Structures are given as C-alpha cells and as structure tokens.
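One chain of protein is taken out of this complex; the other chains stay put.
All chains are identified by letter, namely A and B, in their written order; residue positions are counted from 1 within each chain.
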Amino acid sequence: MIWTRFVPMLLCAVTLLAGCAGVKSYEREMLADPIMSFSRDPLSDQYLEHVYEVREGARGATTTQGGGCGCN
Amino acid sequence: MFVRAAFKTAAITYVLTALLAAPASQAAMPKIGAAAPDFALKSSSGKNLKLNEHRGEVVMINFWATWCAPCRQELPLLNRLHEQYRKAGFRLLGVNIDERPDAARAMAKNLGISFPVLFDSEKRVSRLYDVNAMPSTVLIDRDGKVRYIHLGYRAGYETRYEAQIRELLKQ
Partner (left out) sequence: MAVTDSGSLSISEPAVATRWPALLAALGMLISYTATAVVLPDDRTDLLYHYYDGGGVTVRGPAMLVRKSAGDNVSVSGRYYVDTVSSASIDVVTTASPYKDKREEFGVGVDYLHGNSLMQASVTSSKENDYLADTLSLNVSHDLFGGLTSLNLGFSQGQDVVQRVDTSFESDINRYSFSLGVSQVLSKSLLLGVGYEGIAEEGYLSNPYRSARILGASLPEQYPGTRDSQAVSVRAVKGFSSDQRPILSSMRAEYRYFRDNWGIRSNTLGVALQRYFGNRVLGEARCRYFQQSAATFYSDNFTSEMTYMARDKELSTFHSHSLGAKVTWYFLDRKYLFLDRMSLNFSHDYVNFDYQDFTDVRTGEPYSFGANVLQLYISAWY
C-alpha cells in the first residue's frame, strides 16, 4: 500500500530536516508562546472538530483525538 | 490488511529515526576544570558587571528566560541560596536572555529576586557558553574554573546546588 512507503519516507524527510534547524535553546522565545502551538485550547478545539466530524464523512489526522458517539 | 501495514510503517519509521538520531551530539559547553569565559553585561542595577571581578568568590551563573517554565520555578529557590550563602563569599548571577529586558525586570521584581540580573538580549554570553538547555546553571570556583554544569531544572536540583556550593566555599 502507498502508506507503507509514502508515510515513513515523509516522516524521515521531516526528521532529517532537524539537521537544518539549528535553533538554539536560548532562541525559543517565540516557540514557547501559546499562539505558536497547533492547539492552544484543547477543549475548545476538540469541540469544534467534533462539530465538523459528525457532519462530514472524513475523520482523523487532526490535532485532537476523539472517541465515538452516535451523532448521526 | 491496513493494520499490519500501519505497524510496519511505525516500525520502519522508528528504526530509521533512531539511527538518524543516534549520532546527534550536543555542542560543547565549557569543559569542567577549564577557565570560565569572561564576559561583561549590563545588570539590573544599571552598572556593567564583569565575571572576572568576582575572582576569589564562588560564582553561580544561571541562564533563564521569562518564557521558560522550569526557570520560573527555579528562581525563588536560587534566591534563597543567594541570601543564605552570600556572606560566605557566594555570588549568584542571573543571566536573562529575553529579547525585551522589561519583561525580565518585571518578573524578577514579582518574584522578589535580590541577586543581580544581567541582560544578555543579544545572546552574546549564551553563545559564548553554548547554552543548549533552558535553564542552564554553571558553578565556578574561587579560581575562576568551571566545576559543575546543570542542564535544565527538575525538583530537587536545588539540593545538589546547595551541596556543591558548600563544597566550593570550603576551598
């Protein structure tokens, strides 16, 4: 399947980029701010993702993880 | 079955990443036993402070930032060590690396910090000491030599600091 080859290749490409990063620990001021995170308010983001997920046919690979429900 | 393919994906990724990550090494901080690199920075009192002025005293340099949570936890504990041992010849220098010194000044005031805070907003000294963890603590003896280095802060580290400070003060 494409996912056994494509996904690990993509993930390894990303980890190889680590060599190019060169960001020192004393330079991480911006990265420490909540607006630089993928999800700064997990409860609110999970709720909004749930609103979309129960009305759409697609699910998964978002920053939030969910459980099941009978929301048809 | 996709589940099997998914596990194969995970296994391949982790093996490759472990191989790639293994050679990753930390850049070198000053070596234990070597002379601590000298520097001069503006301090919270307005005056310039030079490291070598404190030859003959035991010096602890703590690199911290307002955006670093373990640093905020550690500062009050360092303040206590400073107040306890300064009469015995112990100097604590807080090197702050915030881009805006005002935030650091405000935080130091809020926490009641009495030891000097030096402003390294251009990261000159951080580069000199190759700081690769936040916070970083360097203990220097009376002869100006680096004796102990601590990377990061975990609860309990202050006990180690105290033991090492007392040891260096005796010399």
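Simple rule for what comes next: a contact is a pair of C-beta atoms (placed from the backbone, for glycine too) under 8 Å apart; a residue touches a chain by one contact, two chains touch by 3 or more.
In this text, all values refer to a predicted model and were calculated from it rather than measured experimentally.
Student: If you put the missing chain back, which residues of chain A would it touch?
Tutor: So the residues of chain A touching the unseen chain are 3, 7, 10-11, 14-15, 17-18, 20-21, 23, 25, 27-31, 33, 35-38, 41-44, 47-48, 51-52, 54-63, 65, 67-72.
Student: For chain B, which residues touch the unseen chain?
Tutor: Within chain B, the residues that touch the unshown chain are 1-4, 6-15, 17-18, 21, 24, 26, 69, 98-100, 110, 132-134, 151-152, 154-155.
Convention: only the chains that are shown with their structure count from here on.
Student: Taking each chain's centre as its mean C-alpha position, how far apart are chain A and chain B in Å?
Tutor: Centre separation, chain A to chain B: 31 Å.
Student: Would you tell me which residues of chain A are touching chain B in their complex?
Tutor: Listed in rising order, the residues of chain A that touch chain B are 1, 3-4, 7-8, 11-12, 15-16, 18, 24-29, 32-33.
Student: List the residues on chain B that touch chain A in their complex, please.
Tutor: 2, 5-6, 8-9, 12-13, 16-17, 20-21, 24, 63, 65, 67-68, 97-99, 123, 126-127, 131-134, 136
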